[in-house]
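Please read through the structure below; I'll follow up with questions.
The chains shown are only part of the set, and none of them has been moved.
Chain IDs A and B follow the sequence of writing; residue 1 opens each chain.
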Amino acid sequence: MIIVMKNGTTEEHITKLSNWLSERFNVQVNPIYGTGTTVLALVGDTGAVDKDALLLDKYVERITKVQEPFKLANRKMHPQDTIVKIADGVEVGGKKIVVMAGPCSVESREQIIDVAKNVKKNGATVLRGGAWKPRSSPYSFQGLKAEGLDLLHEAHKETGLPVVTEITNPAHIELFMEKCDCFQVGARNMQNFELLKELGQTDKPVLLKRGFANTIEEFLMSAEYLMAGGNKNVILCERGIRTYETYTRNTLDISAVPVLKRMSHLPVVVDPSHAGGIYWMVEPLARAAVAAGADGLMIEVHNDPAHALSDGAQSLTYESFEETMNSLRSIANAMGREI
Amino acid sequence: MIIVMKNGTTEEHITKLSNWLSERFNVQVNPIYGTGTTVLALVGDTGAVDKDALLLDKYVERITKVQEPFKLANRKMHPQDTIVKIADGVEVGGKKIVVMAGPCSVESREQIIDVAKNVKKNGATVLRGGAWKPRSSPYSFQGLKAEGLDLLHEAHKETGLPVVTEITNPAHIELFMEKCDCFQVGARNMQNFELLKELGQTDKPVLLKRGFANTIEEFLMSAEYLMAGGNKNVILCERGIRTYETYTRNTLDISAVPVLKRMSHLPVVVDPSHAGGIYWMVEPLARAAVAAGADGLMIEVHNDPAHALSDGAQSLTYESFEETMNSLRSIANAMGREI
């Protein structure tokens, strides 16, 4: 952290501020005296230094953070790629691009098993499906909850596909530990720190979705919450951000893929279904994600999208999922990867 | 809800779709046949009708929602203003503009009691202060938690000021029921529906902050979650939204005040401290809020902002709080209100 002092600040004040900083935050402060300008360079763990409070000092002109505030998620601290193992043979972050597919919501035993079989046949290696559904309206279908989780577990037993599903309440963790292979933290809960802290105490993989209006730095800080608790199995998922454009449900931030891969060692997955919000965008956005360097995809597939209980418009049919997977294979090969 | 069918849709298909809609969603469907164009007008509780799924029907051209999806929070259903009573003599939504003031975080017994006495002297009628602090970084100060709540309660006993403080976990509700007078749901938890559902089961007032990237409709839908559970004591709080502008921490959406007052009967409070993010904007933004019709203000005041443990830069000193209150009084009078 670099603190630029105003012209004319006395050495006395600089000494006072330096002492306060080093005592309060346990950092080393190097004053650098120049002609007119004095700069304080802070070394050590400056993550806790409160930029806001410092700006109230009448002699502080400006503050620049030199270090990123995340450490465990930072590639600088961990140069090699992290590979997160969801199940035997299903690793996110390696050569193989992992496709997680399934319906938005679990609706019935028949439905989830049928979808699971179908997506497996077409190359998906993880089953997705919602049991607890956070919905904007209290009057919308809220998911089958515990029953949905049981049905996902049955589909897992039937097909062998590991299951990723969304958790919305710390009180459900024990239940999920038994019945799924990877927690999903939804966009609306990306900064539900109470939930993150408790998931950080487990060792089960967590697919963390980016909040629809969160910056990349905030996204990595939420990953840091999980990792600071001890859980290193974090998968980042870009799923579109909120912008002024209303034609698409969200705007897929494709740049987030190379940026996250550069800033962090964690694997990066893209959800083209929620980003575009409509079925015919899924294939081109999925291709773009693979071409940009994504390690995986999360795609909604439904046996009967027109009658889905939630998010029907963005789900693929079995036929279009098959076509999409074929189209993705050639892009993956062009990238020197497999799918 | 109005569904516009594509030109050339057969009567058979229209009958089939109409039947499906009325059975599935228990709504009345009135087909309106025009020259070439057919329109289906849905009457009844259309809140649960899934627009997304309908768009997958190949004969549906476009869908228009005629009704707002919120009912209990809707002024159309409840034309008179709701007044929420926080404590004896402290009612939000009436003639008197309620000022809730205090530090971002509770830091110590001395601090919170000193701030409480001071803000009371200058006209605040509710004490604010954070015990559990949701922070972007796991390495930042996270609040004094249960101890902080106790200290707020002591400050209440000392000064008589009712207390509003943020709750971040459904597991804490019982504790808060005893120790505070009004729950605060923070911006990051506006769509933490698990929390909202449980708060909806209580009858204690809830100050619901708008998420920093949520629309006004989503905001009212979150109020609807609380009200659908049975809790009618909801106070809406605008606190700035995230935009491309970086000079201010957030952009205060001042238009939200007249819009919320028109769409809903619930009282509206503005938080100028979080909106601007810097102390010198608090006074002009607070004045603007009152002039736009707000029923209350939430303002950060600290005994020593330069050394605050969080959000120091946006806190007022005692002196500037006093000046701000004087300045607000004349605007309130110009509006025919009191402060």
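Just so it is clear, contacts are C-beta pairs under 8 Å (C-beta built on N, C-alpha and C of every residue); 3 or more make two chains touch, one makes a residue touch a chain.
From a predicted model like this one, the values you see are computed outputs, not experimental measurements.
Peer 1: Of the identical chains, 2 are shown. What's the total across the complete complex as given in this file?
Peer 2: 4
In this section, only the chains that are shown with their structure count from here on.
Peer 1: Between subunit A and subunit B, what's the gap in Å when you average each chain's C-alpha atoms?
Peer 2: The mean C-alpha positions of subunit A and subunit B differ by 27 Å.
Peer 1: Please give the residue numbers of subunit B that touch subunit A in the complex, ascending.
Peer 2: Those in contact with subunit A are residues 45, 47-48, 50, 52-53, 55-57, 69, 134-141, 168-171, 188-189, 191-194, 197, 211-213, 218, 221, 224-225, 228-229, 242, 278-279, 305-314.
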